[in-house]
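Read through the structure below, which is laid out as structure tokens, and then see the notes.
Note that this complex is displayed minus one protein chain, with the remaining chains in position.
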Amino acid sequence: MKSLTKYMTLNVPRRRMFINITPNVEDVVRESGIREGLCLVNAMHITASVFINDDEPGLHQDYETWLEKLAPEKPYSQYHHNGYEDNADAHLKRQVMGREVVVAISNGRLDFGPWEQIFYGEFDGKRPKRYLIKVIGE
Amino acid sequence: MKSLTKYMTLNVPRRRMFINITPNVEDVVRESGIREGLCLVNAMHITASVFINDDEPGLHQDYETWLEKLAPEKPYSQYHHNGYEDNADAHLKRQVMGREVVVAISNGRLDFGPWEQIFYGEFDGKRPKRYLIKVIGE
Partner (left out) sequence: MKSLTKYMTLNVPRRRMFINITPNVEDVVRESGIREGLCLVNAMHITASVFINDDEPGLHQDYETWLEKLAPEKPYSQYHHNGYEDNADAHLKRQVMGREVVVAISNGRLDFGPWEQIFYGEFDGKRPKRYLIKVIGE
């Protein structure tokens, strides 16, 4: 069994953003030399998500509106977590969107359906953020 | 390390449906000959989910009602994604239910609690759909 682990850093200038990280994950899979296996990609922050969906700006606007309806940022005082913080909503939003994805690697490539793209979704940004890529297989 | 990858096709006659795919996954695990490892099952479409829950029709009706409340299909015009599409709600519902499951394989079998069953959940069907099963281990 072979493995490769990479820690990636992203600059996230806004509080909430979706960033397509598929090319970065593809690079790591290629570097690993693994032909058959699994690739884990996870946020290393608990106010962020890694998820797979469409790279379509209208949909990302819909996610923003929808998540704000399900778990509104304000008023900050509605959340117990916000004694010294203002990011409780981000911890909630992250649960809807998920922490991680596991993707099959087949023939040395991410084994995707036609529209699958990997996103880092941040809900409490405005600073550098990290995610982890781990590839195992042969 | 051994691995086996299968692409499965389902006919999905309705827009929204939950289909129990556990026997298909069990067959692939058996065919792989893997005794100890992990099994990834994921939707290859971004308007669909693979998830684990109870095979109980009342519960599936509750999921349908609940997801329609959290992310209603109509009016289509409420979503930016629906310029040329009508399936934005399906992309949202899929995030609640999840893209994939990872299941332990122990002693050559899916290592499940007593009620766990794997479902393909489609939110924009009426055509054939695909999911992926990948087994790795020894």
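By written order: A and B. Residues from 1 in each chain.
Quick note on the criterion: a contact is a pair of C-beta atoms (placed from the backbone, for glycine too) under 8 Å apart; a residue touches a chain by one contact, two chains touch by 3 or more.
For clarity, every value in this text was computed on a predicted model and none was experimentally measured.
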(request) Could you tell which one of A:17, A:96 or A:110 touches the chain left off the display? (result) A:96
(message) For a quick check of understanding: of A:24, A:42 or A:106, which residue touches the chain that isn't displayed?
(response) A:42
(message) Need a quick check: the contact residues on chain A for the chain that isn't drawn.
(response) 1, 3, 5, 38, 40, 42-46, 70-71, 79-83, 88, 91-92, 94-96, 98-100, 102, 130, 132, 134, 136
(message) Under the stated touch rule, tell me which residues of chain B contact the chain that is not displayed.
(response) 1, 36-38, 51-54, 56-59, 61-63, 66, 70, 96-98, 101-104, 106, 111-116, 136-138
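Definition applied: only the chains that are shown with their structure count from here on.
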(message) Could you work out how far the Cα centre of chain A sits from that of chain B, in whole Å?
(response) 20
